[in-house]
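Have a look at the structure below before the remarks.
A protein chain is absent from this complex, but the other protein chains hold their places.
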Amino acid sequence: MNAPGTGNANARVRERLLWLALVMFGFAFAMVPLYRVFCDITGINRDEAQVLAINTQVDTSRLVLVQLLANVEDAAQWRLNAPAAAIPAHPGELIQVDFELENLADRAVSGHAVASYAPAVAARYFRKIECFCFREQHLAARERRVLPVMFVLDRQIPPDLGVVTLSYAFFRQVKT
Amino acid sequence: MNPSMDTPMDKPLTDPHDAGHHAAPAGLWRWLTTTNHKDIGSLYLWFAAAMFLIGGLMAMVIRAELFQPGLQVVQPDLFNQLTTLHGLIMIFGVIMPAFTGFANWQIPLMIGAPDMAFPRMNNWSFWLLPVAATFLIGSLFLPGGAVSGGWTMYPPLYLQGGISYDLTIFAIHIMGASSIMGAINIITTILNLRAPGMRMMKMPMFVWTWLITAYLLIAVMPVLAGAVTMLLADRNFGTHFFDAAGGGDPVLFQHIFWFFGHPEVYILILPAFGIVSTVIPTFARKPLFGYRSMVYATASIAILSFIVWGHHMFTVGMPAGMQLFFMYATMLIAVPTGVKVFNWVVTLWKGSISFETAMLFALAFVFLFTIGGFSGLVLAMVPVDVQLQDTYYVVAHFHYVLVTGALFSIFAGLYYWLPKWTGHMIDERWGRWHFWLSAISVNVLFFPMHFLGLAGMPRRIPDYALQFADFNRIASLGGFVFGASQILLLVVIVKCIRGGEPAPARAWDGAEGLEWTLTSPPPYHSFAKPPEVR
Partner (left out) sequence: MKLGRASVAAWLVSLTNASRAEYGFDLPQPQSSVAQTAYDLHVIVLWVCLIIFAVVFGAMFYALFKHRRSLGHAAHPFHESTTVEVIWTLVPILILVGLAWPATQAVLAQKDTGNPDLTVKVTGYQWKWEYDYLQEGVRYMSNIATPRAQIDNQAAKGEHYLLEVDEPLVVPVGKKVRVLLTSNDVIHAWWVPALGVKQDAIPGFIRDTWFRADGVGTFRGQCAELCGVNHAFMPIVVEVKSPDDYQTWLADKKQRLVAAQAAGASAADKTWSDAELRARGEQVYLANCAACHQPDGQGIPNVFPALGGSKVVTGPAGNHLMVVLNGRPGTAMAAFKEQLDDLELAAVVSYQRTAWGNAGGTVQPAAVKAMRQ
């Protein structure tokens, strides 16, 4: 080990290990998009429009109760109303529900909604064609707006999912 | 050690004018500038001891508050600060630096190297620690007090705090950098500086466990750094990694944190396995049973530790499939861990056993760590974990693993190697008192917590319902005795440094390994000429 090469060998090992550390630091950040992809695959927190399968037959043999929830983070600024506490839907049937968003403030505000499903597996069977959660909402002072949501419940939805919940949490736009 | 050899080894970081360190400067300057692995090892150990005192005092206040229902000693806000700091200090300030101290002292001695591969970086990685500790503990005195969101730092709660939260993130960055540098040093030393004939599969178990631990450190400390960097950005730079309002998800933080956090658990316990695997054969006067399977078990525990993080989050509401995956993976870890325990027991079998203090702590480790392992198996079962998650059962579990596990192995290691380091045998009588008081009180302290958790007491609360009062009082009493017993440890260490029966080169008749071929204490520069290993 007294050979003159040892110092270089040590530096080489150190360099490799530093790279490993750097890669792992990057990995922590890579987990952000990875988590999104993972959620997309498992269906948790899915927020993009779904391609509608061409072959949509309605399964009239059963009904799924879809509960609609609306939450606002800042109750003083906004009011978000679900059209009903729950609506029945046949798997495969195209459903439209109109949420209502109202700006209670005297100035224009922007915000957006985050969709969430319970039980988590239910997300996999929601095919949303139109949703206000796809984009930012800008409301003028005291404006009231109807926000349609169009979705189809996948016919693959297991029979034991008799009640599913579609929940929206509305957040005021945060400064970036 | 000869300077011409030191310089090229250290080249990338070294000032060319500063070559060797033949005449060690005296006093404070010596300790600030030292690049000697023995000095730095001692620094790490003294630092750990100081932090143990501070973190321990916090635990005493916590137990005093929990002595009876109602708020008596501290208000909830300070209580939360104390539990948070207690966790951070004990993990990053006590267990990790103490093991690094052992690594610094022992690894070069055990593999026949003259020093660590990068002595100057070694100095750096130590001196970062007191800086980080100052930030962490100093934040107690800032407006708003120290961090109080738990050592796990979950957002959005963590986003609500004040300046000390940013300071804590900074402290964690510094400690992470220190750990990574230390780990690089250890890996390079083990890979490149082994004496001729010291093949990998001949290395002492302690060296093996540290090699694997160091790889874990390099793999996960950057992940923690990334997670807290994201927190820092969310707090100060308007990003929304963990904020649903900006399209983030608070649960994402938990995934990243525990991706670090579970391997971290093994960072805290693998070196303990190494120490115990050294001490037990010595006092059983038999070679370690199943050396190879021990190495493989350690490696498989390390690998498995990357795929079990979800078991810390069984109640966040993950899909059943994920729960099952993490449950199976977690249960699987019981297999290599079991192999280790079986190996230790069979190492004792038909030995010629004697009970020096080091051995007593090692045996207590095997016995009590296994209790922590069993409660870990109980917690691995998702439906049971749903009941026990975030209760005192979990507190009992990880204190069995980290106090009677990691900490007891550190005690065992100290009693075992102090004669080598100081040249004096320890005072076994005081040591035995320290052992028996600690071993009994630690069980009085932590065993009732299993019952508290089962009966429904959540963790991290300063006040509790009346049906938890009796066990809490017992636990607090055990805690006070355990805390006071540690004064004995200090007495033993100081006595051993100042004098005592001179230790022979081979301080224990059953001890094997290169370190015992050197005088006690070893020369300041040992193995300048590499030893020959048969």
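Each chain gets a letter, A and B, in the order it is written, and its residues are counted from 1.
Quick note on the criterion: a residue touches a chain if its C-beta (ideal position, glycine included) is under 8 Å from a C-beta of that chain, and two chains touch if they have at least 3 such contacts.
Values in this document were obtained by computation on a predicted structure and should not be read as measured data.
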item: Omitted chain's touching partners, listed by label; value: A, B
item: From B:A334, B:V491 or B:A505, residue that would touch the chain that is not displayed; value: B:A334
item: Option touching the unshown chain, where B:T239, B:S293 or B:T517 are the choices; value: B:S293
item: Residue of B:T134, B:S352 or B:T519 touching the missing chain in the full complex; value: B:S352
item: Sole contact to the chain not displayed, among B:F342, B:W436 or B:F480; value: B:F342
item: Touching residue (missing chain; options A:L18, A:V32, A:L69 or A:M150); value: A:L69
item: Residue ranges of chain B at the interface with the undisplayed chain; value: 69-72, 75-77, 80, 143-145, 148-150, 154, 156-157, 159-160, 162, 244-245, 249-251, 284-293, 315-317, 319-320, 323-324, 327-328, 331-332, 334-335, 338-339, 341-342, 345-355, 363, 366-367, 370-371, 374, 377-378, 381-384, 386-387, 389-391, 451, 454-456, 458, 460-467, 470
item: Touch residues of chain A, complete complex, unshown partner; value: 45, 67, 69, 71, 73-77, 85-86, 114, 116-120, 160-163, 165, 167, 169, 171
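Keep this in mind: only the chains that are shown with their structure count from here on.
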item: Chain A and chain B, separation of their C-alpha mean positions in angstrom; value: 40
item: Touching residues (chain side chain B, partner chain A) in the complex; value: 5, 7-12, 113, 117-118, 180, 183-184, 187-188, 191-193, 195, 218-227, 229-230, 238-241, 243-247, 249, 252, 255-256, 259, 317-322, 530
item: Complex contact set, residues of chain A against chain B; value: 1-2, 4, 6-11, 13-14, 17-18, 20-22, 24-29, 31-32, 35, 39, 42, 44-45, 73, 112, 114, 120-121, 169, 171-172, 174-176
